[in-house]
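First comes the structure, then the notes that go with it.
Note that this complex is displayed minus one protein chain, with the remaining chains in position.
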Amino acid sequence: MDSPNVAWLLTAASLVLLMTPGLALFYGGMSRSKSVLNMMMMSFSAIGVVGVLWVLVGFSISAGDTVGGWFGNPGADFGMASVFQAGTEATELDGSEFDLILAAFGATFAIITVALISGAVADRMKFSAWLIFAGLWAVLVYSPVSHWVWGGGFLSDDFLFEGMTAPQDIAGGTVVHINAGVAALVLCLLLGVRKGFGKEPFKPHNLPFVMLGSALLWFGWFGFNSGSWWEADVFAAQIWLNTLVAPAAAILAWLLVERIRDGKATSLGAASGVVAGLVAITPAALSVSPLGAIAIGLLAGVASALAVGLKYKFGYDDSLDVVGVHLVAGLVGTLAVGLFATDLNAFGDAGLFYGGGMSLFVSQVIAAVVVMAYCAVVTLVIGLAIKYTIGLRVSEDVEVAGIDLAEHGETAYEEAK
Amino acid sequence: MDSPNVAWLLTAASLVLLMTPGLALFYGGMSRSKSVLNMMMMSFSAIGVVGVLWVLVGFSISAGDTVGGWFGNPGADFGMASVFQAGTEATELDGSEFDLILAAFGATFAIITVALISGAVADRMKFSAWLIFAGLWAVLVYSPVSHWVWGGGFLSDDFLFEGMTAPQDIAGGTVVHINAGVAALVLCLLLGVRKGFGKEPFKPHNLPFVMLGSALLWFGWFGFNSGSWWEADVFAAQIWLNTLVAPAAAILAWLLVERIRDGKATSLGAASGVVAGLVAITPAALSVSPLGAIAIGLLAGVASALAVGLKYKFGYDDSLDVVGVHLVAGLVGTLAVGLFATDLNAFGDAGLFYGGGMSLFVSQVIAAVVVMAYCAVVTLVIGLAIKYTIGLRVSEDVEVAGIDLAEHGETAYEEAK
Amino acid sequence: MDSPNVAWLLTAASLVLLMTPGLALFYGGMSRSKSVLNMMMMSFSAIGVVGVLWVLVGFSISAGDTVGGWFGNPGADFGMASVFQAGTEATELDGSEFDLILAAFGATFAIITVALISGAVADRMKFSAWLIFAGLWAVLVYSPVSHWVWGGGFLSDDFLFEGMTAPQDIAGGTVVHINAGVAALVLCLLLGVRKGFGKEPFKPHNLPFVMLGSALLWFGWFGFNSGSWWEADVFAAQIWLNTLVAPAAAILAWLLVERIRDGKATSLGAASGVVAGLVAITPAALSVSPLGAIAIGLLAGVASALAVGLKYKFGYDDSLDVVGVHLVAGLVGTLAVGLFATDLNAFGDAGLFYGGGMSLFVSQVIAAVVVMAYCAVVTLVIGLAIKYTIGLRVSEDVEVAGIDLAEHGETAYEEAK
Amino acid sequence: MKLVTAIIQPHRVDEVRAALEAAGVKGVTVSEAAGYGRQKGHTEVYRGAEYTVDLVPKTRLEILVEDADAASVSEAIVAAAQTGKIGDGKVWTVPVDDVARVRTGEHGADAL
Amino acid sequence: MKLVTAIIQPHRVDEVRAALEAAGVKGVTVSEAAGYGRQKGHTEVYRGAEYTVDLVPKTRLEILVEDADAASVSEAIVAAAQTGKIGDGKVWTVPVDDVARVRTGEHGADAL
Partner (left out) sequence: MKLVTAIIQPHRVDEVRAALEAAGVKGVTVSEAAGYGRQKGHTEVYRGAEYTVDLVPKTRLEILVEDADAASVSEAIVAAAQTGKIGDGKVWTVPVDDVARVRTGEHGADAL
């Protein structure tokens, strides 16, 4: 890999790592003050657990020699030994370097995807259960699915899409957002609703944290999306611009929905709009024009603003709206590629509105459905296994008194003395 | 544009976008707890409104074919269609790429400039009035003025400065800071003072936020200033170094003024010193040596530390000191270029202290005055138009109870329950 | 220096500057609410004092022509005049550029090292005494020691290690962390313990700040470590990856120690684990493989988690655990290089576990001991000089009422009104 | 008139409010408090050292009532706040000489 | 001696303090409270669902006075805190057996 690209990817990887603490703040601010630490700890511990596991086996499962398209051989590069050796032995710039920075870059994606799920289980999941879940899910769900989409596996044109239009997903609409959103839904269904759900509002205890968190996510997301192109060129610039304007449009859309429906445009809405716009543009940023990005941002803002209320209707306690934002906007973005992909698109195929017909749209739907199905089943199995062994949920007393004190022996804030 | 420069500009643009949420935190921390969300929402909504408008027409007004030096043709590149097409069709690295990343970079400047103004109108401006103001000002003031200075328009040597020493303004002393500072002054005069102004201190509700906000601004400002050179070379390094030491010196200067005048050096002073130093070095960073940067930082720190008290004397409620910091330090920096510009300067002309005579200084004054005059007039027109249609200001009841609740239906912090 | 490397170093330097405000937040959150501003001001003022001094003489002492290996001639490049001139006069990319961006990069290291010390003196050091200490220590301790290790001075193979295995310290295990840790120990011994030490817990007043601070440190540390290689290539990628996984492992180690010893894994532990892992990998990141980095992270996490309790045993009030984290993990990392350095290592020599024998380990020990001895003596002299002139410590009344109000005339948080 | 003051568990506030409304009480003043008593606090570990936090958060309710209602209001609070666990709190009654409504300047029972 | 307690609108504190000073009162203890009453709270919308927040922030003032001053102090507070809007608050007076000044151990009127 060329030095300029390495320069950009070192930056991009740093940016993506920052997203997980940014998410911790975004989710933590939305929690109640008695459970903010636990919420943040789910993200921080994901960095610990998934970071180490990625080096040990995750990278190999994701990028190693494919085993029938299903997953990379976990033994192929245990401990990243060969990618490390190949890289450091090279005396000049060649392909081997490519691997080491990209292997590192990949770790940050695995981490944030796992952390995203935690928003659905606020206030009530045992910390030990979370740690186990995080590790198993990273290895059994994230790593193989990333292999399918980015590792030349099942969802590439060597396998399922052979002879079909290949789906377009530059930065992980399926692998990251739909995947995390489905896992969140399954896990919160297994956990059950919090005491007071639907009666008390469980309002965010610190909205400036939520806003700052959303800003750190956005900042990091430039690395996430533009870094996924692996080169610092005009296409990275295109992705960057789309990653700016889609969330900008989604803020406006979300605030407009609130203004019309509730009479007031909220700061929580603005912060949520940022994330919804970012999620939706994630698969689409290389496929669409800036105007297409605005359209996708508007769609995602409206869709997610309406979707976050569904949990009250259907009675699943998706506490911080992982389903409403990541699954819904992830689907909006993934499907919108099938409509808005331009014919100037680096991937090749155009979408319906740019004369490409329905075939790209169909491929996008198939990719989304496959990931949803696999994720739902495996997450359910992992969740049930934990539920019936060590248990998923803290006691009601702990929930009422606050999970921070019971699980971490701390309170987030200390009064002046 | 070369790949290394793209690598740097992708980073720089990301850094500049982070400045606006950084500003939201800086301003938000300085607000009272009952109006912090509204303050932050003015920045977040500026990203939404200005981000989308930049793609639609702002970029074209700023960088499109000039209409008599006054502004770029807004129809020339509506929706950034041609810059996008030119970029993505290029099969090899050529000039077209240059445009797409720089067009994106430009959006972040438009956004932060608008957001800067909001500090003057804390606690009392209708959110709907702000949204309209932000959009109109971005299109009618920011975009044309940026065309004059950076788009080869009125303030370039093709027009007003033909045959004269061209003014030097690497990153926007005039376009960004003087511009925003004047707009802030006009707008707060139109709005009138807050209930209690001059009697109550309206103290910052969260000084750690203010400090963190100033730090995020500084961090982003490296992208703002160094990115404005468009190349990752020794001049970018020079700019970077000056962007480090000018604020460092300004912190010391501000604290010293406070120590002498008030007996105590405050954290609010340190954070304000950071921003004053950054503002002052913005036009000067490519023109001066590190020692020149220290001198400018010291001057700006002293000038702004003294200037923030003027509002009490003259009775304008520049709530969070946009005039005292951005206008005053912006003028200090813009004029100081005429004195401290070295003869090693990439722009060419030296200032008074380096044997260049008065001509550069005169040009700096002219550029500043032209921008101030245009901005004052157009901002006044926009402000009056809003005042006499939907109104600029919330009711006194809302101001007393807190604008967050009335305009956004939220309170920033929720007590433990 | 090549443009891609400049692109990366502009980014890296920005990242490192962000570390100091990140540290301010990390330390500030751990303070009590009545002293958070003073704690943050020690970091912010370090940027001011050390930033300016670095330009004036620090850079020259660190990188100027050596005076017998002891320090660079402070007059050699006063005000960075020659590095600035050489850089900006160059018409093409050559060695001179190299200097300007690296000189700037170096400033950020000097700043953060000084700021690190402040964690040991929370709640009780006069602000004026701190300012003087910061300046003297930067010039008399940091600058010469950095000359020894990175400027071809005393600890290079031109002097002490002539004919021996050169010690390996890519990013400052000795210069930064052991150095700051020893200074912290000396200074907190001179200051004495706080009223209530050992009886009251002095709990962190805002743990989300601590976590966010640790995250900003981590983010910045990628620039710190990977930037120290000066090139954007596979070795920078190796450093990056190790800077990810060592702290990831250290989080797990610290939480495990807490879980076993105290029954609960805390968020303060996770944030501290991040820092311990980062400190330990700082000297080692270019020497070890990802598996080696995991091992070092685990060792550092365990060692520091145990070490932070020692202050209660030995009665030194290392308020925010600078000794327990920076000195201890700095030693762990520095010595671990002697064990885990691989034979694929860009420095050349392998450690004990990779067939290199004991010689590298011995050199690592010597380098650590020399730095510790010099730092202890000179810090003691500076500290005593201040103690017996203007005094180091505020009065007990001030300590009880809160140092923020007495020294800065401010309180961090303002209640709603 | 009487002033009934109750120190209760924070999570029983809604139940007590409902009971007071049922009892015809029209206004209540609420504030935060903390208490020591038979109820033990919790231990926290900080940097490996253990500390006991023995102040437990409580909520204080103050209700002005006519003399005749004091006993029944007090009973209503006890009934609604009771969980049977140590730390449920106290309710006490104090004689009041006079009450005024700020808005109107009315005194006595009219001011309630 | 008497203890006069006032629950008032937070934004009237400065006016009341001035009135108390004018009335010769030398000390006041202030704390935060919240109240239910005739005054309605506000509704907030969260994620599309509406919730009523019916606790309204208030400030509590406590003033120890000699028996003879109780009525006039109470009137002074009412006069200064009044805005005429619902929610202006209450002022009540309670008998006090004894007061001590901590600094000196003085009792009774000397302790005020």
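Going in written order, the chains are labelled A, B, C, D and E, and every chain counts its residues from 1.
FYI, contacts are C-beta pairs under 8 Å (C-beta built on N, C-alpha and C of every residue); 3 or more make two chains touch, one makes a residue touch a chain.
The structure displayed is predicted, hence computed values, not measured ones.
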Residue of D:Val28, D:Ala70, D:Val99 or D:Leu112 touching the missing chain in the full complex: D:Ala70
Interface residues of subunit E (partner: the chain not displayed): 1, 3, 17, 26-32, 64, 94-103, 105, 111
Contacts of subunit D with the absent chain, listed as residue ranges: 2, 6-8, 31-38, 55, 58, 60, 70-71, 74-75, 77-78, 81-95
In subunit C, positions touching the absent partner: 400, 405, 409-411
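Heads up, the rule we're going with is that only the chains that are shown with their structure count from here on.
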Chain centre separation in whole Å, for subunit C relative to subunit A (CA means): 33
Interchain centroid distance [CA atoms averaged], subunit C/subunit E, Å: 52
Subunit B residues counted as touching two or more neighbouring chains: 2-4, 7-8, 11, 206, 409-410, 415-417
Junction residues of subunit E, two or more chains touched: 11, 32, 44-45
